[in-house]
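Quick one: this structure, given as structure tokens, is what I'll be asking you about.
A single protein chain has been omitted from the complex, and every remaining protein chain is retained in its original position.
Showing chain A:
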Amino acid sequence: MRVSFRNLLSQASRKFLTKSLTLTVSIGLSVFSNISIAGERLTLTGSSTVAPLALEMAKRYEKNHPDVRINVQTGGSSRGINDARVGLSDIGMVSRGLKDSEKDLTPHVIALDGIGIIVHSSNTVTQLTRDQIVDIYTGNIKNWRQVGGDDVEITVVNKAEGRSTLELFLHFFKLKNSQIKPQVVIGDNQQGIKTVSGNPGAIGYVSIGTAEFEHNRGTAIKLLPMDGEQASVVGVASGDYPLSRPLNLVTKGELNGVTADFIKFVQSDAVSDLIENQFFVAP
């Protein structure tokens, strides 16, 4: 039996096997030898809007605390709520205020963000009332002519289910998602801007900081004012612009140890330049 086994593994195949075995073992070794390096670990999951900001804040925190590792994962605000609640993460990232049903979690505001209505830059419409926006999104107004623009069909761009921009938009205009008749459903902010800038009849809503930045670098979009208030980062900071949201870190139960320290850090002045770099407004 042993002899036949040896024959089976001819010399060349044996070499190959040995090689792959060595490889597997060395990978295994590197895995186990490195476990002990890690000190404290924090996991953040949730909103893709907050994630790049939280990642930058985490990096700066790690620089000051070399023994701490902070892992940031994305997936949307609903996921942030859920993971923090069931303990899959230490901190959830949520890009809206908490609802009544979520009061078991504690919110910590780290930045503010406004939501702006954007249209293509060739659009001649300069402002829309709340009722007009509602009519456009519910499909009662189908052509820009009906609100004083050119004879162009309106393409309604809506956000995907589970995005907090959508929830804030629906809440602000007292709409249900089932009432909205969208032609395009998008996920992230940049995707919204790309969709609207590529379609002269489109209307959408995205983060103001992002829209302002893209507008200034020449992307074919423009921001419409809301209730007569200019949609701008300045307007969000002063509180004059009505359609804005807090960006929250949420935690469950008592804060302690590294979690408490990290949250204190991200609410301090030490990170205000990072907030600005991500086109948000420091609270």
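Things to note:
The working rule: a contact is a pair of C-beta atoms (placed from the backbone, for glycine too) under 8 Å apart; a residue touches a chain by one contact, two chains touch by 3 or more; residues count from 1.
Basically, contacts and distances are computed from a predicted model.
Missing chain, UniProt protein name, picked from "Phosphate transport system permease protein PstA", "Xanthine dehydrogenase molybdenum binding subunit apoprotein", "TonB-dependent receptor" or "SoxAX cytochrome complex subunit A": "Phosphate transport system permease protein PstA".
Residue A:Leu88 is the one among A:Leu88, A:Val234 or A:Ala260 that touches the chain not shown.
One of A:Ser77, A:Thr210, A:Ser232 or A:Thr259 touches the chain omitted from the figure, and that residue is A:Thr210.
Chain A meets the missing chain through residues 4, 7-8, 10-13, 15-16, 20, 23-24, 27, 30-31, 34-35, 37-38, 43, 48-49, 51-53, 55-56, 59, 62, 69, 71-75, 88, 187-191, 207, 209-210, 213-214, 217, 277-279.
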